[in-house]
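The complex is shown incomplete by one protein chain, all other protein chains being positioned as in the whole.
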Amino acid sequence: MIIVMKAESTKKDIDHVLDSVEKAGLKGVLLQGTNRNVIAIIGDERVVPKDFWDVLPGVEKSVPILAPYKLASKEGKDFKTIIHFNNGKKIGGDHIAVIAGPCAIESKEQIIEIAKRVRDAGATALRGGAFKPRSNPYTFQGLKEEGLVHLARAREVSGLPIVTEVLTPEHVKLVSKYSDILQIGTRNMQNFLLLRAVGESGKPVILKRGMSATIEEFLLAAEYILAQNNPNVILCERGIRTFETHTRFTLSLSIVPQLKEMTHLPIIVDPSHGTGKRSLINPMSKGSIAVGADGLLIETHPEPEKSFVDGPQTITLESFDELMQELKPVAEAVGRKI
Amino acid sequence: MIIVMKAESTKKDIDHVLDSVEKAGLKGVLLQGTNRNVIAIIGDERVVPKDFWDVLPGVEKSVPILAPYKLASKEGKDFKTIIHFNNGKKIGGDHIAVIAGPCAIESKEQIIEIAKRVRDAGATALRGGAFKPRSNPYTFQGLKEEGLVHLARAREVSGLPIVTEVLTPEHVKLVSKYSDILQIGTRNMQNFLLLRAVGESGKPVILKRGMSATIEEFLLAAEYILAQNNPNVILCERGIRTFETHTRFTLSLSIVPQLKEMTHLPIIVDPSHGTGKRSLINPMSKGSIAVGADGLLIETHPEPEKSFVDGPQTITLESFDELMQELKPVAEAVGRKI
Amino acid sequence: MIIVMKAESTKKDIDHVLDSVEKAGLKGVLLQGTNRNVIAIIGDERVVPKDFWDVLPGVEKSVPILAPYKLASKEGKDFKTIIHFNNGKKIGGDHIAVIAGPCAIESKEQIIEIAKRVRDAGATALRGGAFKPRSNPYTFQGLKEEGLVHLARAREVSGLPIVTEVLTPEHVKLVSKYSDILQIGTRNMQNFLLLRAVGESGKPVILKRGMSATIEEFLLAAEYILAQNNPNVILCERGIRTFETHTRFTLSLSIVPQLKEMTHLPIIVDPSHGTGKRSLINPMSKGSIAVGADGLLIETHPEPEKSFVDGPQTITLESFDELMQELKPVAEAVGRKI
Partner (left out) sequence: MIIVMKAESTKKDIDHVLDSVEKAGLKGVLLQGTNRNVIAIIGDERVVPKDFWDVLPGVEKSVPILAPYKLASKEGKDFKTIIHFNNGKKIGGDHIAVIAGPCAIESKEQIIEIAKRVRDAGATALRGGAFKPRSNPYTFQGLKEEGLVHLARAREVSGLPIVTEVLTPEHVKLVSKYSDILQIGTRNMQNFLLLRAVGESGKPVILKRGMSATIEEFLLAAEYILAQNNPNVILCERGIRTFETHTRFTLSLSIVPQLKEMTHLPIIVDPSHGTGKRSLINPMSKGSIAVGADGLLIETHPEPEKSFVDGPQTITLESFDELMQELKPVAEAVGRKI
C-alpha cells in the first residue's frame, strides 16, 4: 500500500498514519517528496482494508500494490485450472468447451431433443434453466424442480454433463442433487451468501460477470467461492452495460486475454446474452475463440420463435450445427481444438 | 406495441405477424408506409412479452407504447404513496424523511448512542446493517442476529423506526421480526426471489436502485414487490456506475424529478454510497432535497475512523447535526419541511 | 510517481528504471516489499509523461502522485477566479450567474426580445448560437456571422454581456470581434488547436465538459487555455453519457463540489443539454445551486415549439421568469445570491 498525504498534512497526521501501520503489524517508510509526503507500507497490506487508510486525517489517497484476491490470482501458481467430468469431458486446457441448450427448460421432450442434437454437433455440456430470474414479474419463471428432473434425464440420454443456474442459497442443495455444474447469473455475481453456498457445495461453478462489475470485483467474487475450498470456478463474460443500445449489452472480449494475465481460472464467453441478437452470435463466437476464450455458452432452441424466454438471442439447432463447423478452423488457427 | 417490418419483409411475414396479434387476443392495424410497413397493435400489449414480436420473421423492431409496470405507474392513480409508522413518523408527503445511522452495527452501546443522537438532530428513522454484503471475502460481514437485537433495543430507547438490509429470502422472516423497514441493497435489486419474499412480508421496503439499472428495470423491481400486495415501496437512488472514478458512483439526481413524473412511490437519495466521499455528502444532500427527493439515507458514526465498514463515506454525529441544520432552509426553499 | 515492479522483475529491470529516473533529473528510492519492489520518485514527476514508465521492462504499473495540471489546480493558490464584465456583471464569487438565451439565433427581433426579457428576469448574460454543430447533416446549421451581428445588437439594447460558441480555430478571431465570452462545446473539449486559439484570444471562455471526459481530462483541457496566459476559464458540467436513456445525458451534479476541492475556477451547470427535457430544467437548476454551482446556462425561447433547434430542452420566457423567482430562496438557503 502506498499512502499519499495531502499537501497540507501535518507531522501529527504523518505520525498517526505511521503508528496505525505499526499497529497493523506492518512497516511504514516515509518518503519526503518535493510536493507530497508518501508513506510506503512494507508487508502484506491485505490484512487491512484500503478504506481504513483513506479515512485517516491528512490522507489524500491510498494506492494498493497487491490485488485483493489471492486464490484467484495467477501469482505464485504454475498451473491452469481444468475441470474434469465423469464422462471424460473437461473445461479448461487446450480444448474449447461449448455449452449449449435452451434458456429455459420447457418440457422433457424438448430438453432431450436438444441434448442429443447439441451432443451430436460436438457440444461439451448441456445447459438449461429451471429457475428463471425475469425482470418482469408477469412473465414465465421456469419449471423449477420439474425442470431439473428433465435436465437430469437429458444427461442420462445424451451423456453430457449438465449446467443450470441457482438463484438463492436455499436452492443450492436441491440443484446440486441434479446438476453437474452450478451457474451464478450476472445479477447474482455479488450475492455473497450465494457465492459462499455454491463454494461449500463443492460443485464446479460457472460465475457470470456482473453487468457492471470491474475485473477486480469479478475476481473477488470468484475468490468467495475459492475461499470455501472449491477450486472449480469457470469465469464467464456475458456483456457489460454501456451507453450503446444496438446490442443489449457490450460484449467485452478484451477481458479474455486480460484475465488470462491475471488468473489461472478458465474463461468462457456467452455471446447470446452478451449481444441479445441472434445474427451476432456466430461472428462473436468466432471472435471469442480468436481472442483466447476457453469456451462458449450458447442458447439454442429447436424453434426460437416458440421459446418461452430469450427468443431473440437464441439460435436454431441447424444454426448451431453450422456454427460448430465454422468454429473448428478458427480454433485451429489459434492452436486450439473444439 | 408498434411493430416495424423490415424493408424486405414479405406479405407472408406481415400476415404471420397479424395472425399472431389476433391469436394473442389483440387487434392489429397494418400501415403501409413509403419505406416500411408498420403494424400497430390495439389493446393491452403487456399480455405478450416484447421479445416475442422481435423474433418473428420479417420484423425489424418492436416498440412498446405502454410501460411494462402497472402498479408502480402513476397512470390512472390520483394518490401519492405515504408510509406511516406507529410513532407518527412517515416517509412520503410534505416532510423530508432523514434515515441515519452506521453502515454496520458494531455493538449495543454504539447503536443506542447513535440512535439518540440522530433522533435529537431530527432524524425520521434509524438505519444499521446486521448482515453486510462485502465485495472482499476477507472483511467483516456483520453481527447478524445479534445486530438485529441491538437495533431493536435502539428503537425502544430512541422511539425511531428502524431500517436494516435483508440479503436473502431465507432471512426475511428473521429480519421482519425485528425491523420496521426492510432494505434491499443495490446488488439485490434484481434478486427476484428476494423481492417476492419482502413483498410477501408486508413490511415497508426501501428498494435501492441497481448500480446499472435503467429506470424501467428499477420500476419493474418495485413492481415485483407491489405485485405481492405490498404497497409500501420506497425507491432509493444510490449512484450508478459510469466511467467517472473520482466519486465511487455517479449520483444521478435527475432520476428524482423523472421518477416523480412516472410513479406515485416516494423517492429518497443515499449520498453516502452514491459518492463514497465524506466531503460530498453535505452538498449532495442539499442537492437531493432541492431536486425534490422525499428523503435521505445518511451514514453516520461517532468515529468514522474507527468504523468497521465504509469509513470514507461516513460523517460524524457532529457533522450530521450541522447537516440537519443546513438542510432546513433548503427544504423550505422548495416548499418542504424537514 | 510510484513505480510498482512486477513480481518477476529482475535486478536489471530495477536498475534500468532507477537509471531512467536519474537521467530525467529526478531521484528514485527503491522499496523492497514482501511481494513487490516499488520505486518512489522524488521531484516533480510531471517532467516525464506517465506513459514513459509503463513501457519500461519489468514495470507492472506507475501511479502518479501529483495531478498533471498545475494552473487549474487549487494547490498553492489562495484565490478564486472571478470574471468581471464592463457592465459590472461577473461570474464567480458570491452571486449566482445565470446565462440564458436561445440555442440558435433565428433573427434580430427574436434575440433582442429574448435579451430584454431575460435581463428583466435577472439574467447575468445572454447566450445564443450562431454556428450550430448538428449531428445530422441535413438540419439547420446556424445564421453564422449574421447571427453574431444580431447578438451584438442585443447586447447594446439589453446591456448584457454575450456568450456564443466557437467551433474551429479559424473562427476565433471573427467570433471574438463580437462576443464577450467564447463557449467551447462538449464535442470540442479536446479540440486542442481550438483550446489554444481561444486561450490566445484572451477572452473569457466557458468550457463545456466532454460528454465522456473524466475530471482529470476536463481540468487538462482548462489547462490548455490557461497555459496561453488566459486566466478566465469557466467550467461547465452539461451531462455525461451513461447507460441511462430516459434523460439525454446524465447530469453529474457531484462534479460541482468535487471540482471546488480541486480548482479555483468557477463551475456552472447546463441543465438544458444535461437533461434534454424541459420538465427537468427547473428542479435540476435548483439542485445545481444547492450543490454549490456558481451559475447556470439555460435555454429559453419565446415559443420552444417553433424554435429551430433543441425545442424539447428549451423553456418559455414565462417559465424562465418563474424559475428565477424560485431560484432565489434556494440560493439564499445555501448562502448565495442570484
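Some observations on this one:
Chains here go by letter, A, B and C, matching the order in which they are written, and residues are numbered from 1 within each.
Going forward, a contact is a pair of C-beta atoms (placed from the backbone, for glycine too) under 8 Å apart; a residue touches a chain by one contact, two chains touch by 3 or more.
Note that this is a predicted model, so its numbers are computed, not measured.
Hidden chain, full complex: it touches shown chains A, B, C.
Contact with the omitted chain, checked across A:212, A:232 or A:300, is made by A:212.
Residue C:68 is the one among C:43, C:68 or C:159 that touches the chain not shown.
Which of A:66, A:181, A:221 or A:284 touches the hidden chain is settled by the complete complex: it is A:284. The set of chain B residues touching the chain not shown comprises 2, 4, 7, 29, 31-36, 38, 40, 42-44, 63, 65-66, 75-76, 241-243, 245.
Seen across the whole complex, the unshown chain contacts chain C at 46, 49, 51-52, 54-57, 68, 133-139, 141, 167-170, 187-188, 190-194, 211-212, 217, 220-221, 223-224, 227, 241, 304-305, 307, 309-312.
As for the chain not pictured, it touches chain A at residues 212, 214-215, 240, 242-247, 250-258, 261, 274-275, 277, 279-280, 283-284, 286-292, 329-330, 332-334.
Basically, only the chains that are shown with their structure count from here on.
Two copies of one sequence, chain A and chain B, touch each other mainly through matching residues, since over half of the numbers at the interface are common to both.
Per-chain Cα centroids separate chain B from chain C by 32 Å. Put simply, the C-alpha centre of chain A and that of chain C have 39 angstrom between them.
The distance from the centre of chain A to the centre of chain B, with each centre set as the mean of the Cα atoms, comes to 26 Å. Looking at chain A, residues 241 sit in touch with two or more other chains.
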